[in-house]
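Sharing a structure with you now.
The chains shown are only part of the set, and none of them has been moved.
Chain lettering (A and B) follows the sequence in which the chains are written, and residue indices restart at 1 in each chain.
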Amino acid sequence: MQIKLNDIAARVGGRLQGDGEIIISGATNIEEAGSSQITFAVPPHLEKAAESAAAAVIIPENIEHFPKACIRVANPREAFSILLGLFTPPPEVTPGIHPTAVIGKNVVIGQDAAIMAHVVIADNARIGDHTILYPHTFIGQDTVVGEDCLIHPSVTVRERCRLGDRVIINSGAVIGSDGFGFVTVQGIHKKVPQVGNVVLEDDVEIGANTAVDRATTGSTIVRRGTKVDNLVHIAHNDDIGENCLLVAQTGISGSVKVGKNVTFAGQSGTVGHITIGSNCVFAARSGVIGNVPDNVFYAGFPARPHKEWLRGEASAGKVPDLLKRVKELEQKLAKLEES
Amino acid sequence: MQIKLNDIAARVGGRLQGDGEIIISGATNIEEAGSSQITFAVPPHLEKAAESAAAAVIIPENIEHFPKACIRVANPREAFSILLGLFTPPPEVTPGIHPTAVIGKNVVIGQDAAIMAHVVIADNARIGDHTILYPHTFIGQDTVVGEDCLIHPSVTVRERCRLGDRVIINSGAVIGSDGFGFVTVQGIHKKVPQVGNVVLEDDVEIGANTAVDRATTGSTIVRRGTKVDNLVHIAHNDDIGENCLLVAQTGISGSVKVGKNVTFAGQSGTVGHITIGSNCVFAARSGVIGNVPDNVFYAGFPARPHKEWLRGEASAGKVPDLLKRVKELEQKLAKLEES
């Protein structure tokens, strides 16, 4: 694909500086951008971008001087993101049902949906318009998948789950696996049937090899706009609020309620049966062991206010020095006591 | 499904209070229970259950007064678990081999087994009676799967493994992947063939996207009745005892021997080549770095007795105060020395 620079400026709603007739054939990062490509830069990377081979650079609108063709926009990352999709569209997909797909009874498949090779859809499932199911995907009985969803290869969505519109599920993810529930009777762990389901609301994205367990009763819910990274564990009866970010290898124990706009950084975790407020950030490796109010920035295990955690880390480093000082004090005091 | 309350009482072996003719059509949690549903409650949730919309409540037999229709039983969780299975049976499965399944040479498939769409069973494998293989499951050469097993979609069981009866494997789990074994010769990591297998004994359950590596030689074993949650790593040559619980994202390094009735809470881990006793509990995030005797409750990293860990955590919090007090002591002592 080849686009003139002034067409790109129009596409991202930006202000062009330089020759609008330059032909751009790709968008990439500063290091890899060649003389027919566009890149983006925000401070402190502006100089590097200016010196790069790139034909043009997308920069913040408040940067006055830039020694190269550029497009000034309010949000360079967002503009660049638009260009990435423009120059490198996803693999082309032909709508229709592949002859090797196995479709159960009473399945409803929407218009222009693509059901690829070796997909299996069980009885009574519904697939929305324009939804794409890549090969080896399994959709269980009575499950509903919304419109414009993108389900990558080897995804399993078990029975009676509900996926909204524009849901993206990366490969290997499992939606609706059994919750880890047992009644232990005389040392034997007897399985508690997990008869609930999973609800993924609109615009949710689930990462590769992540598992979202079905509820024991009722629903495990991931609310609108929340993005979940790879290898995350979401346990039975969790209710994850809107627009959260769950970074890789995070584990949320069962029956946890999380508010809106909460970020769990990588490898963080929680105990079960707690309530976490909105607009919270948990640093990497945080281990949350109790209820958490709104608007906090926590770190550590047990998770506590980030400043407190920093203080704790700093003072821990002073213990060897303390040991020395206490020994000196003891010696001096002993001398004083003698005299 | 609709059942009279006195039939439910009979089914769970409980003592009925109230109108046995009430028709019950479902079992669910207190919050979601409607006027034709039954729920259960143990202290401190009895009052909430009494005030709920539920038609009836399963309660402990030692609760004398309860202001609503109820069934008294020794173990309300267990009774409720029975009702969950009764009112919401798993998706119906028709025995037989789906025409798209690919079955190797000399494969033996038991009576009333269900081999669903796109399953692949390699040569010489054996599948027991009443076992269900959901779509996209792979069973490797010479592997034996017992009776009444439930293998969810997209499970891989590689060659020469042995699964007992009533084994449940959740989607995406991998049984018999190569152990992580290399001989490093002049900086190059050469693969050590992993020629052993995995044995999952009767009544084992494996969670979604969990991996159990085959042994280098001999067997990696998960013994009878042990339940493994999602995203757990069990390495080559591990021997996990009976009736253990391995909660999500736990990692057991290679050649670890674990006794019976051991619980690893979420995100815990061990080093390799150690022996862990029976009846141990490791709190969430425990990191076990050496042999552990029977009957301990450990926490922290390195894992140590829970009380000791608590003391350590508590005293760590006192370091900032200690710093202040030592400074004061130094000042006072300096004054004393002067005078």
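The criterion applied here is as follows: a residue touches a chain if its C-beta (ideal position, glycine included) is under 8 Å from a C-beta of that chain, and two chains touch if they have at least 3 such contacts.
Fair warning: this is a prediction, and the values are worked out from it, not measured in the lab.
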Full complex, copies of the single sequence (shown: 2): 3
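Note that in this section only the chains that are shown with their structure count from here on.
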Cα superposition angle of chain A on its copy chain B, in degrees to the nearest 5: 120
Between chain B and chain A, distance of the C-alpha-averaged centres to the nearest whole Å: 26
In the complex with chain B, residue positions of chain A that touch it: 100, 102, 118, 120, 122, 136, 138, 140-141, 154, 156, 158-159, 172-174, 177-178, 180, 182-183, 185, 187-193, 195, 209-211, 213, 216-218, 231, 233, 235, 249, 251, 253, 267, 269, 271, 287, 301-302, 311-312, 315-316, 318-319, 322, 325-326, 329, 332-333, 336
Chain A contact footprint on chain B (complex, rising order): 27-29, 31-32, 75, 77-78, 80-81, 84-85, 87-88, 90-91, 98, 100, 116-118, 134-136, 152-154, 168, 170-172, 205, 207-209, 225, 227, 229-231, 243, 245, 247-249, 261, 266-267, 284-285, 313, 316-317, 319-320, 322-323, 326, 329-330, 333, 336-337
